[in-house]
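One protein chain omitted, others in place.
On to chain A.
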Amino acid sequence: MTLISVQDLVVRIGDRVIASVPELDVAAGECVAIVGESGSGKTTTLLSMLGLVHGADVSGRITVGDVDVLTASPARLREIRGSRAALVMQSPQAALNPTMRLGTLMRRALARHGVKGADARERAEEGVRAVLLDPEILRRYPHQVSGGQAQRFAIALALALGAQVVLADEPTSALDVTVQAEVVAVLRRLRDERGLAVLLVSHDLALVSTIADRVVVMRDGAVVESGSAAEVFARPGDPYTRELIAAVPALPEPADFDEGEGP
């Protein structure tokens, strides 16, 4: 089942094309990674999925579920943000309001999408357990949790809201290596067990190789190569992709990142 479908997406500021994606589909239970260096347009592509690109002309066609993002009303867009597709950001703690307990944040987010009372409490706890956190964490403030916990909480929030797609923008680059593995393990498990779709933006090919099913390589706003992860890593067709792969010291085997409660 295709959850996100992009056709002929072009994002322009003035005459400059900052992202151009002819075709991109993300299906349930699939992880698609967009890789490329800074400024290659990968984050812009990700943000355009929720109509969050401001100050630029966006053309083409983006559908999230049955919603046409580029023609949807602002109210409809607010409705799908979080509940259909939820964003997980690069810097987990900065993404949490320091004056709000995690539980309050979760409860308000759920209320915004029409889930209240006991139902909300249940979904909050269920979401938190699904990312292997203790529901006790809901009573804490953001400065009382670690980066890895904050990032897993962001994923829990997406699950509680019923999001079928997680849009992850460099979700692990602000975390240290063991914690990265933890977050990746959680994403993989949710993808395999619940059919969660993950659209991942990263410049970290080692990370991408451990989770992505398909890879889209972007450079200067354009897609230079795309295909299954195995194919792209084994036989990179574009010289730029080869450069990117060569820049990674040694790709660890996916087995190194296997699940578990830590190292």
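As a working rule, contacts are C-beta pairs under 8 Å (C-beta built on N, C-alpha and C of every residue); 3 or more make two chains touch, one makes a residue touch a chain; residues count from 1.
In this section, contacts and distances are computed from a predicted model.
> So one subunit is absent here. Using its UniProt record, which name fits best from "Quinol:cytochrome c oxidoreductase membrane protein", "ABC transporter permease subunit", "CheW-like domain-containing protein" or "Sarcosine oxidase, alpha subunit family, heterotetrameric form"?
Answer from the UniProt record of the missing subunit chain: "ABC transporter permease subunit".
> Check each of A:81, A:152 or A:219 against the chain that is not shown and name the one that touches it.
A:81
> Specify the residue from the set A:10, A:52, A:132 or A:248 that touches the hidden chain.
A:52
> Consider the whole complex, including the chain that is not shown, and state which of A:2, A:97, A:178 or A:228 touches that chain.
A:97
> Spell out, residue by residue, where the missing chain touches chain A.
Given the touch definition above, chain A has residues 50, 52, 77-83, 86-87, 89, 91, 94-100, 108-109, 112-113, 154, 157, 161 touching the missing chain.
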